[in-house]
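Sharing a structure here in structure tokens format.
As you look at this complex, bear in mind that one protein chain is not there, while each of the others sits in place.
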Amino acid sequence: MSGEAPSPSSGRGWVSEGVRKRKRDPWRIAGNVFLTVLIIFAALPMVWMFITSIKSQFAAVQYPPEWFPRSPTLDEYRRLLLPTSEVGRDFLRYMFNSIWVSFATTVLGVVVAVPAAYAFSRFRFPGRNLLFYSVLLRNMFPAVVFLMPLFIMMRWMGLVNTQFSLILTYLTFGLPLSIWLLKGFYDNIPVQLEQAARIDGATRFQAFIYIVMPLSSPGIIATAIYSFIMAWNEYVYALTFINDKSRLTLPVGLQRFFAEYATNWPGLMAASFIMSVPVVVMFLILQKYFVKALTEGAVKS
Amino acid sequence: MTLATPTTTIRKPASAGAVRPRKLNILQRIWKHRHDYLYVLPSIGVMLLVIAYPVYYTVYLSFFNTPPNLALEDKIYVGLDNYWRVITAESVHEATWNTWVWTLWSTFLAFVIGFAAALALNHEFRGRGLLRGTLLVPYVISAVAAAYIWRWIFHSDFGVVGAISVALGITERPINFLDNVDIVMPSLIAVNVWKEFPFAMIMMLAGLQTVPEQLLRAAQVDGANAWQRFWHVTVPHVKGVTLVTVLLLLVTNLNSFTIPYIMTGGGPAGASEIWITHIYQIAFGRIRFGLASAYSVILFVIMMGMGYFYVRALTRGDDRSHG
Partner (left out) sequence: MSKSKDDGILSRPLGRRQFMAYTAGAGVAAAGLSSTALAQASKTGVDPAKWTAAYIKSIAGTETYDTAAECYKVVPKDYKGRLTYWYFGPTQASPQIEHDLDKQFWDAFKAMYPNIQVTALNLNYNEMIDKLRTSAIGKAAPMVVRLPILAGVEFAAKGQLMEFGPESVGYSKDEFWPGAMKSVTWKGKTYGVPTNNETMALIWNAALFKAAGLDPESPPATWDDLVAYSKAIKDKTGKNGYGMVARVNAGNTPFRFMPQLWAFGGGALDEAEENPTYKSIFVNNDASKKALQASYDMYVRDKSVPTSALTNTQNENQDPFIAGNLGMMIAHPSEYAVMLDRAKKATGEDKKVADEVVANMRYGLIPKGAARRAVVFGGSNAHVFRPDLVDGGLDVNAAKAIIAFATGPEWSTKMAWVSSNPGNLRGFKTKWMKERLETIKFLDVTTSMLPNGIPFPVVPQATEIMNIIVPNMLQNVLTQKMTVAAAADTAAKQIKELMNEL
């Protein structure tokens, strides 16, 4: 776990130390201008989302708009997050369902992807490449195309209207990139480390658990984040597979919320805001692993 | 896929010219490695479960006409008629054009902006972590939420962008982003780029970590200017990750659904209809499952063609490291 902290060497780059001393480097200035514009582009929609969410419904449909609400209100947040109203109860339930589905997808994804990636990296069984390519190709199939046949299949398996149908489907969305990323990780871990451990008497499994797993933990964290975000955000399968209101996930809940709330833009924006918070916070905390994992797993030179 | 597995050619018995012993040999080798398969069984199993039947069913259904007044069991076999109808339909041509406009522009802009951001972020400065974090947020926001946020921002009557442009005196009336056949596509692409550039940024940021600093220093000592250092040192080192990033973006964009579906539903007047929303519309709006299946199969074929490059890019260097 030694390489976990942001390494001091991350300051290296195409613009090096020497250049930085010259204060008026045009490239640097251009870069800063660009970053400023970009941050406005990235952040303004979220700012407007928040501003709208604290307006009253009337204030939201004024033209020209109120740039900042004259009488800001947290009503919509209260309504969504307090279980005193039906709306609040529904919303909290969707949220809970989303957390559960995403969490289960993530855990299962890691459990399934890690051994597969390890095998693809270490073992030399016949058909290895063919299988690996097939796994990667899964991403080439557009999800929407499979809606109907998958629905029929889930019905055969008695999974329609269960969250397991979603977990199963989401699992396969995340797997290709997870396996690919983790395989890249294992490729970079010297086989000799494991061999040394096995000479010391460890079984292959022990060597894997004590040597390989810790070294690949950034990769595992990264794939976990990736799976979680994917499951958290998926919409069209959840829309088709789940009927019961009590089992819906947030994206469909949000859509239904919108249809139900008509032009309640403040409510919709508040719901979007709440829905974004968990993943954004999680991602911001763990982003350094993400970059690190991509550097080590995806970007091999 | 016809990509041969290199391992099957190893240790070919010199004397055996016949097919039979070699076949046995493979079976033996499979048996010898039988425990290895257990590691990949869960992932391959779950993939097969979720993919094999839908692919089979889609191909099967593509040969049948399923008019809206008939139950699916009463479908009518029509051979390749559905394929012909898809290929010749004007709306499909329109959607094809839109799909490429959507995919190529989204990919190009997301990549260029992401790469530029990665370059600008690739040195130490105060607040870098915060800045990088903020720029990453659009990537993790749900597509459904993003679609609604932007639909609201672009709203033809109460949208903030339209209002700003009026307030600044750029236009007289609020700009009509989503209800206008000419502007709807650029508007949707802007949303998609907003959502995707962080992914390109983070990938390229990772790629830039692999550029050796000594080389940049050496080039500087040799008198290379910033552009030359970028072009001759940085670019060659990030070629691989560029390819991977671009391909991942291309595949994602070709498969886009949520943003156009929620923001415009393919409208107005079909101006933002892309392949996937079109297939959804044919299958669920017009209940022509046969037609939609043929459309999907055509899509598979195109995707598989791309798949070759995709797999090559993702597995580049594998043979070298473990050959």
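Read from first to last, the chains carry the letters A and B; within each, the first residue is number 1.
Following the convention adopted for this analysis, a contact is a pair of C-beta atoms (placed from the backbone, for glycine too) under 8 Å apart; a residue touches a chain by one contact, two chains touch by 3 or more.
Treat the numbers as computed from the prediction; the structure is a model and nothing was measured.
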What are the shown chains that the omitted chain is in contact with?
A, B
One chain isn't shown here. Among B:181, B:218 or B:235, which residue touches it?
B:181
If I consider the whole complex, including the chain that's not displayed, which of B:25, B:156 or B:210 touches that chain?
B:156
Sort through B:72, B:87 or B:235 and give me the one touching the missing partner chain.
B:72
Which chain B residues would touch the chain omitted from the figure, given the whole complex?
65, 67-72, 74, 151, 155-157, 173-174, 176, 178-181, 264-271, 281, 284-287, 289
Touch rule applied to chain A and the missing chain gives residues 56-63, 71, 87, 147-148, 151-152, 154-155, 160-161, 239-240, 243-245, 256-257, 259-264
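Assume only the chains that are shown with their structure count from here on.
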Please give the residue numbers of chain B that touch chain A in the complex, ascending.
1, 3, 5-8, 26, 29-30, 33, 36-40, 42-44, 46-47, 49-51, 53-55, 57-58, 61, 113, 116-117, 119-124, 131-146, 148-150, 152-153, 157-158, 160, 163, 166-167, 174, 194, 197-198, 202-203, 205-211, 213, 216-217, 220, 226, 229-230, 233-234, 237, 240-241, 244, 248, 251, 254-255, 257-258, 261-262, 275-276, 279-280, 283-284, 289, 292, 296, 299-300, 303-304, 306-307, 310-311, 314-315, 317-318, 321-322
Touching chain B in the complex, chain A uses residues 9-16, 18-20, 25, 27, 31-32, 34-35, 38-39, 41-43, 45-46, 48-49, 52, 60-65, 111-113, 115-116, 118-121, 123-150, 152-153, 168-169, 171-172, 175, 177, 179-180, 187, 229, 232-233, 235-236, 250-251, 254-255, 258, 265, 268-269, 272, 275-276, 279-280, 283-284, 287, 290-291, 294-295, 298-301
